[in-house]
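The complex appears here without one of its protein chains, the remainder shown in place.
Right, chain A next:
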Amino acid sequence: MADSAAIRSLPGRANRAEAAAPLARRAQPSKSQPGRSLRLPTGKLLPWLLPTLVIVGWQAAASLGLVSTRFMPAPLDVAAAGWRLAQTGELWENLWVSFARAASGFLIGGGIGLFFGLANGLSNLSEKLTDTTLQMVRNVPHLSLIPLVILWFGIDEGAKLFLVALGVFFPIYANTLHGIRSVDPQLIEMGRVYGMNRRELFWRVVLPGALPSIFVGIRYALGIMWLTLIVAETISANSGLGYMAMQAREFMLVDVVVLAILIYAALGKLADSLTRALERTCLAWNPAYRNT
């Protein structure tokens, strides 16, 4: 089982290119955040203008025979493929499997990252003990561990969880640590002078002060979470969206491949929107997060 997966996981150049395409798509939205001050009165509809135009143009090009549907299916074909797979239940099953992997990997890696970030931010001893080690491990690209991880875990859930957790760990660790370090020392002194004990100081001053930075870490981590999962599922899996796309490629079902890529994009956007909503609730005090 593990052997056949390992064989399949040595794809040709074309496969790598396909695997890389959704990665590029994911990387963009999470990095283009700071431009939010540019707002026009048309408000909520405006951001969707460009995607709509692209889809309409794409459909027109396909219908007029300008692009070969063998390599780039029309949007309506992709929608039809989606409908077909939804009917058979295949789509939901793979979607659920991928979501569960992403979420559990994120919770495990993010939880550990948060723990070490807090511990090293609050305790010099803990930082001296672990930070150098963590920084060294950080410089290993986690995706380069895929061959090793396949040897260890085969293509089981463990492999995906491990990779996602590892990828998610560092942004959350580094940003939590930075957030705690950059809490205004004057506020901490004020808390002490006004009689807060260590627990109160943490919950009322340190943690809220570190929260904006922790959220930055969460956003980066969400990007890395999808990226890692897609690569892992594309290379070695027997379920999930990435597996669905790879299967479809073998049968030349281009519409399903494109469908999978679009679903990745939609899931990434959804995760980003959820984080934003959470930021708006948790960071309402910060003028930078109001009215976004």
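One rule holds for everything that comes next: a residue touches a chain if its C-beta (ideal position, glycine included) is under 8 Å from a C-beta of that chain, and two chains touch if they have at least 3 such contacts; residues count from 1.
In this section, contacts and distances are computed from a predicted model.
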Just to verify: the chain that's not displayed, which of "TIGR03546 family protein", "Glutamine amidotransferase", "Sulfonate transport system ATP-binding protein" or "ABC transporter permease" does UniProt list as its protein name? "Sulfonate transport system ATP-binding protein"
Contact with the hidden chain (one of A:A102, A:V149, A:L177 or A:V205): A:V205
Thinking of the whole complex, not just what is shown, which of A:L49, A:M190 or A:A277 touches the missing chain? A:M190
Quickly run down the residues of chain A that touch the omitted chain. 186-187, 189-191, 193-196, 200, 204-205, 208-209, 211, 283-287
